[in-house]
Every structure is written in C-alpha cells, then in structure tokens.
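Sharing a structure here in structure tokens format.
Just one protein chain is left out here, and the rest sit where they should.
So, subunit A:
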Amino acid sequence: MSERANPMLAIEGLTIEIDGNRIVDGVSLGVETGRILAIVGESGCGKSLTALSVLGLLPNAARVSAGSIRLGGRELTRLSEVELSEVRGNDAAIIFQEPVASLNPLMRVGEQVEEALLLHRGLSRAAAREEAIAIMARVGIPDPARRARQYPFELSGGMCQRIMIASALICRPSLLIADEPTTALDVTIQAQILDLMRRLRDEVGSAIVLITHDMGVVADLADDVCVMYGGRIVESGPVDAIFAEPSHPYTRLLLGTIPKLDGIRKTVLRTIEGMVPPAGAWPEGCRFRTRCPLADEACEQVPPAVAVGASHRAACWHVDRLEAMA
C-alpha cells in the first residue's frame, strides 16, 4: 500500500488536535486507484476524523496541526475554502452511514443526485437530469426516471443508500470515502450494497476508503486494511495478511471478538477488556497498553511500526511474543 509508487490518496503524518489533545496522531496511509482501503477501529479511534480531514470538513474545534494530505499529487491541507469546495464532490466524495438522514426530505432524490453535477460541471438541468437517471440505473435503481421524481420518504433504506452512492459517484471522483456505508442497513441489503461497491470500484476506478468497525465487511470488500486505536495506526497491511497473521495484540483481540460458525460451540464470545479511554486520558507510550495482555515497561515508549511481512506493519514492541496471547 503506502510503499507503492503513486497512491491516489497519500496521507503522511497527519495529526489532528482538539483542545490540545492529539485525537489523530501521526497517521500515514495511502490508497491506489481501483483499490479499497479499510480503516478499522472502535468508536472514537479517530477513523472518521481522518476521513473528514481529507475533505477539509472537520468539526469546529478540531484542526490539522501537522502532516500532509495529497490527493492525486495535490496538497489539500493548504487549500482555501473555495479551492476545497472545488475538490469536494468532484475529486473526492463521501457516503455516510445513515442513508435516509443523508437525503434532504424536501427535495426529490433526482435533484439531489444532480447537485454535484450542477455545482462542478455547470451542466444544464436537462443534461444533468439525464446523467442522474443514467447513474441511478447503474447503481441498480429500477425505473430510475420515475424514482428521480420521488421524495426520500418514498424509498427504502437500501434504495436511499443507492441514491447516496449515485450522487457521490456522479462526478466520477478519484476518491470515494464510505463512512460505515452499510451499518444502518439490514443484512441482505448490506450484501447488495457491498456487491454494488465492489462492482463500481472496478467500473468507475475510484480509490475507495472504507471506514468501518465491521470486520466481516472488511474481509468481504477491502484490499488493504489500517487498524486504528487511540488515534494511531497500530497495524496496516493487505487484507489477507491481516486476517491470516494479525501482528498487533489489538488486531488479534479485535478478530477474536467475531463469532465463528465453525468454532467450538458454547464458548463464551470473546471481548476486549475495558473501554477506549477518552481522548486526553490516553496513556503515554503505546496507547493500547492499559488494555493489552502483553504490556510491560517497554510499552511506556511509543512503539515504532515494524515490518512483519510484505507491506505489512505493526506498531508493537512485542510482535515476537504474540503467541503468548491466549
């Protein structure tokens, strides 16, 4: 991943502060065209902030204090608000997790799909409508011309998510950020949406950043994975390597929490002890050490990311002692 030549999105040493607390601390990652990078972690680990910072839309209190974000070779952190609004929706688009709430209840869905076209391409209404209907057909909306005239409340959650995807993709962005795109949908619809995203990645050729806490979705869809904890990337690598050989205690525990169908029955479902500490209450050194079974004095220093395989890195002092974990 980040070692390859020219990633579409390259984040280097990104640090985001809220009230002096480093909510995101030195995050580096890269995504290439036509690949899907999953950012995985618990709530509050900074994965959404990292993604929002790409579009320059952080909450008011948050600011990028260090690092660089390059999209197609263009530095985004130094762009003005006007320049950023050129990028948003055009070069980079985002899909949220609540598809129904992500649509304006008072606008016909067709108009909402068209919006990015009207903003960035200066098309006429009629031309924009034609393109909107075309892309709605591509994301699997039956009878798109009729659907385009309907309001969000007339559509199901899955349909709304398809509308969202259509409006995000209509300008053919080089980067698509999907923030928990399937969390609010039921399982069958989830599978359809994941299918759709896989198909669109191949057809549109966008680089996709997938933010999720669902390891099942990761296994299903991602090419590469970044595991975040406490605002830092603790492990990154190709999806197969992460699942075959998780090399950070946190990743191991995270994978251990997924119930398995082929395992021994009547075992207690594993959980990770404790809670994610609130921002600002993170321990010095390795931020996972308060919950980590392998923690010792070495962990009071920030661990470097060490290579544990091809393109596979883990930030832990004890990568050689992982077998000691149950």
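Note that in this section a residue touches a chain if its C-beta (ideal position, glycine included) is under 8 Å from a C-beta of that chain, and two chains touch if they have at least 3 such contacts; residues count from 1.
FYI, contacts and distances are computed from a predicted model.
Visitor: Quick one: the chain not pictured, UniProt calls it what, "Particulate methane monooxygenase beta subunit", "Rhamnogalacturonan lyase domain-containing protein", "NADH dehydrogenase subunit C" or "Peptide/nickel transport system permease protein"?
Guide: Matching "Particulate methane monooxygenase beta subunit", "Rhamnogalacturonan lyase domain-containing protein", "NADH dehydrogenase subunit C" or "Peptide/nickel transport system permease protein" to the record, the invisible chain is "Peptide/nickel transport system permease protein".
Visitor: Touching the hidden chain in the complete assembly: which of A:I69, A:A93 or A:I272 does that?
Guide: Final answer for the missing-chain contact: A:A93.
Visitor: Tell me which of A:V27, A:V40 or A:A116 is the one touching the absent chain.
Guide: Of the candidates A:V27, A:V40 or A:A116, A:A116 is in touch with the missing chain.
Visitor: So which bits of subunit A touch the chain we can't see?
Guide: Its contact residues with the unshown chain are 55, 57, 60, 85-90, 93-94, 96, 98, 101-107, 112, 115-116, 119-120, 151, 153, 164, 167.
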